[in-house]
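The complex appears here minus one protein chain, its other protein chains still in place.
The letters A and B name the chains in turn, as written, and every chain counts its residues from 1.
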Amino acid sequence: MTDATAPGTSREVDTEVFVDDLEALNVKTMTPLQMAWRRYWRHKAAALSTVIMGILLLVVIFAPFTARYGINEQVLKISEGNNVYLSPRKLAWMGTDDIGRDIFSRLIWGIRTSLFIGVVSAILSVVIGTAAGAVAGLYGGVFDDLMMRVTDIFLAFPFFVAVVVARASLGNISWITNIIGEISSIKFIIFLFAIFGWMGVARLVRGQVLALKEREFIEAARAVGASNKRIIVSHLLPNSIGPILVALTLSVIGAIVAESTLAFFGLGPQPGSDSTSLGKLVELSREGAKQGNWWLVVFPCGALVLLAVCINFIGDGLRDAVDAKLDTVK
Amino acid sequence: MLRFIVRRMLWLPLTIVLVTFIVYCAVRTGWHPEETYKRANPRATRAKVEEYLAVNGLYEGFTGFVKGYFEWLWRFVRGPDHWPRSIKGRALVYPPLRYSIFNTLRLAGIASILGWGIGLTIGTLAARKPGSWFDSIANTTAFFLGAIPPFVSGVALQLIFAVELGWFPVAGVYPPGHQGFDLGLMAKHLILPVTVVTIQVVSAYSRFMRASLLEVRSSDFVRTARAKGLSERAVLLKHGVRNAMIPIVTVLAIDIGGLLGGLIITEAIFNYPGMGVYFLKAITNGDIPQLMPYLVIIIISVLIFNLIADVSYAYLDPRIRLD
Partner (left out) sequence: MDASVLSLRDLTVSFKTPNGTVQAVRGVDIDVAAGEMVGVVGESGSGKSVTFLGILGLLPNSARISGSATVEGVELVGATNKVMRGVRGKKIAMIFQDPLSSLNPVYRVGDQVAEMIRAHQEVSKSEATARAVELLDIVGIPQPKVRSRQYPHEFSGGMRQRVMIAMAIANDPEVLIADEPTTALDVTVQAQILEVIQRIQRDMKKAIVMITHDLGVIARVADRVQVMYAGRVVERAAVNDLFATPTHPYTVGLLNSLPRVGQERLLPIPGRPPNMLQPPAGCAFRARCPHSAPVCAEKLPELQPYAHSMTACVRIKEIDLAETSGVTA
């Protein structure tokens, strides 16, 4: 505000104007995070998906309470009547499978495992990709060439082919399976997805770093003598966190779908007798389809599609949220 | 530009050798040749097994891998007649591979041309009026369809249109026992698998085109074009679509390589005798002589299409100078 140098200005008027002015400006006083938050919830499909995913997460986390039956529990003892391939009914909301287990309960347990696979492998590939991309982009030169060559080689294979071949190969090397578990374990599949999932993030981060390197504030950080490590951690990463978050979301669902696809071809993990995964349930649908037991197909596949649509929408919402351009006059 | 292409072409064989060596090692560790041979030929004598290993250079140990790889490479470059033969009945590997390649190219070709045509058109129309009802419907539909994994949509289409309604054959490219060429019959078999792949391509490219075109349309030179008094159509096509195609053509070229792998799932569901089914059969049998040429062809096509992507990018955008 102006100070009292101006003649003919009463104090009273000044304050009134000041308040008026501040009110008019209140939109601009939001922090970038608040604005991103607003943009996210403005994306209606993403908002709805977030609610659905939130409920689903709660159900899945509290599976011991929300699942009606245990993971291998039969809905009724075979001595009490037929329990195999029951169509949906009060006893089993989504029907039963070939040995009389409740599909609804198994779906909850399965989604729990699948989400775990998706989230862990996504985090791993994002960490690997971010590290590789940041180093390549910031140091450039030999690092950059090497990284780009390696990603080229990794990208030379279609994902499915690469995973199938690598699975067979790495699963036969005993020192690797000693570390990351047997070929049919959950740990192994997570490892597999991580080593074939990082290239996209690496390229993204490298591009971001190269673009940011040209910006003034990085120059300024360099000028005051900040080390490369410091620049990466305190400047580059916060500035590329948005796209990384989007990539993370999308690789969660990528891994879940990949697990189901592998399982569909009988190449998925075998979570063991006390566990199951969405892929295992989807695998069953192949048999179910042939025998006309539609509930074995519809519910697992439906759950997979629901997850895919919701997580994709959340990724889309995040993309909007990190895009500050959407708030400017357009 | 020419220098860039030549240099990349010179690097290409080296990259191919490096990658195929990695793949060779992976395949050798993944499928133990002696085991798989015995599984395929349960009554084979010890001598037969030894002969198979020796003839195909399937030595053990790292030096054995290196020696075996170069023996394999030498036979591979000499042509299909010299390629190692299948573990089953010492059959030639090339004829079934060739058959599967043509089947896949037919499926992939039809699906991608349809998919790109429809997808790019929808994306362009949607970006013309962002927020309009057409845009909303097209974008949401594309989003939902794109989120459905291909094996789910494949099984769903198969169940509904082949099993329940019986409009189309369930699987294959011809009915069992059919001889010769029959366009109508083939088309009928192709419709469902083509639909599955086309849906994927349309949903990806319509959204991609929309995003790219919206980005371009907000740029200053489009405003300049409108300020010139050009018609909206001319602005959209000459200044919008032309510039929006630059990133898309690049992705398109890279995608062709990926498409060959992505078709595996669709082919398997419809038991369509293409490269995917060939690949699945080879890995189930552990048939290394069948597996290797398939992988090499995939690798070479991906690398070449990557090169095409780079070159077309430079060709479309005069600001890029390759050297």
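To be clear about the criterion, a residue touches a chain if its C-beta (ideal position, glycine included) is under 8 Å from a C-beta of that chain, and two chains touch if they have at least 3 such contacts.
The structure displayed is predicted, hence computed values, not measured ones.
**Student:** Which residue among B:Ala142, B:Val173, B:Ala211 or B:Ala225 touches the omitted chain?
**Tutor:** That would be B:Ala225, which touches the missing chain.
**Student:** With the full complex in mind, choose from A:Arg42, A:Lys187 or A:Lys213 the residue touching the hidden chain.
**Tutor:** A:Arg42
**Student:** Among B:Glu71, B:Glu215 or B:Asp317, which residue is in contact with the omitted chain in the full complex?
**Tutor:** B:Asp317
**Student:** In the whole complex, what residues of chain B lie against the chain that is missing from view?
**Tutor:** 218-221, 223-232, 238-239, 242-243, 246, 316-319
What we mean here is this: only the chains that are shown with their structure count from here on.
**Student:** Please report how many Å separate the Cα centroid of chain A from that of chain B, as a whole number.
**Tutor:** Roughly 26 Å separates the two chain centres.
**Student:** Spell out the part of chain B that touches chain A in their complex, as residue ranges.
**Tutor:** 15, 18-19, 22-23, 25-27, 29-32, 140, 143-144, 146-149, 151-152, 155-156, 158-159, 163, 218, 254, 257-258, 260-262, 264-265, 268, 279-280, 283, 295, 298-299, 302-303, 306
**Student:** What does chain A use to touch chain B in their complex?
**Tutor:** So the residues of chain A in touch with chain B come to 45, 152-153, 155-161, 164-173, 253, 257, 260-261, 264-265, 282, 285-286, 289, 297, 301, 304-305, 308-309, 312-313, 316, 330.
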